[in-house]
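The complex is shown incomplete by one protein chain, all other protein chains being positioned as in the whole.
Coming up: chain A.
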Amino acid sequence: MPRWRIPLRAPVALAAAGLLLSGCANPSVGSADDDPTKPVTLKFWHGWSAPGEVKAINDSIARFEKLHPNIRVESTGNVTDATINQALRAGGGEAPDVVTSFTTNNVGQYCDSGMWADLDPFMRKSGLDKTKVFPKTLLDYTSYDGDQCALPLLADAYGMYYNKDAFDEAGISRPPRTMSELEADAKKLTKRAGGGSYKRVGFMPNFRLYQNSPDRLFAQWGPTYFDAKGDSRLAKDPATSKFFDTAHKLVEAQGGYNALERFRTSFGDEMSTQNAFMNGKLAMHLDGEWRGLMLNEAKVGFDWGVAPLPVPDDQAGTYGRGYLTGTVAGIAHSSRHQNAAWELVKYLTADTDQVVSFANAIHNVPSTFAALKSPKLDADPTFRTFLDIAQNKYSQVMPPSTNGGMYITSLQDFSYSVEAGKVHDLEKGLRELDRQIDADTLQSKS
């Protein structure tokens, strides 16, 4: 019987050719050579999904199209950062021209990788002086290493919502301003139920609760995440251990981690009317300015108020501060209509009337100097509290990093272990966390 000798050169050659192609192939590269006055269709991807928010952004687009009749905008909502990341890396004709992100965490990655185009040349062409239009804090979180690849499209400020009826019942006259007041009030407001459960928790500090990501509460201490060289310095910053100590005290004052965590897992969806604060299961709650609109729409059965989150006792003078983040908008590197795309980005982020209308419609903090001072801005006092937090000089944003929010994820992971009592030597754990963040940062650099 003949012995078959199958030539292997063909598949090997195929594989090698494919490999070679993969090495050379990069996602499509866009250009800024287009004429923005010529007819064009722009693809705009955003993250808004609630009906009211979608209507607000669609109304904004309609206003833009009226001003620029030659530009048609095809918008797609409810798009996550993961989808944008993958679509822009894959390239192709269906990739978006204008993109937004609901978080500032990934801006460093977008700028450093070149995935979002640098907007400075467009601003220069349009004569837009960014320092006169946008507050510095917001410009900082939309740039990385001098590359302004995004602009703020409304901001989010975090404060504390509180149940006024529960406060009256517990005999508390005003919201707490320091962490020790928070601990005392939280204890008074907590009501236990049978079987080790709760009827209501005063203030749940558990880091997995809704918006309670550790970096948000940590902002009240004003930490410095990186030193001048860009190395992580969480272990060196005394604020870090004080923050974890406070969080631990809050947990212990209200029944301990396991009991609170068990109660937390019974909570309904954050963005529904089953939200635990809206259901009266939480008396005080860390959240963003958009929650006020939801509380009004849901007509919750209690009187509620808003205040800045308390600050550490030794930093009482910084009361009024809070964590800031926001939606950011940019132009995809692969867009072949970058000049037209800039017209849309400029309109959405820098046009005062547009910014005010949109901020009022979705209850977000305006992101330009002019819009913040506009008389047309919603006069609702609860909303105004967030405007004050946004303009407080001690309010904090997360520093951008080349690997996006990876260091925040590492901090979250570490914080979960700390709150569960699994980190026995905090100082050592923080040093290891710093080493980990530095290793991840180095790994992301070429």
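Note that a residue touches a chain if its C-beta (ideal position, glycine included) is under 8 Å from a C-beta of that chain, and two chains touch if they have at least 3 such contacts; residues count from 1.
One rule holds for everything that comes next: contacts and distances are computed from a predicted model.
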Undisplayed chain, where the name is taken from the UniProt record, one of "Heme lyase CcmF/NrfE family subunit", "RNA polymerase sigma factor", "Amidohydrolase family protein" or "Sugar ABC transporter permease": "Sugar ABC transporter permease"
Option from A:S113, A:T142 or A:T318 whose C-beta touches the chain left out: A:S113
Hidden-chain contact residue, picked from the options A:T41, A:T224, A:S266 or A:N296: A:S266
Touching residue (missing chain; options A:S31, A:S49 or A:N296): A:S49
For chain A, residues in touch with the removed chain: 4-7, 10-12, 14-16, 18-19, 22-23, 26-27, 47, 49, 78-82, 85-86, 88-89, 101-103, 105-106, 109, 113-115, 197, 208-211, 261-267, 269-271, 333, 403-406, 409, 412-413, 416-417, 420, 422, 436, 439-440, 443-446
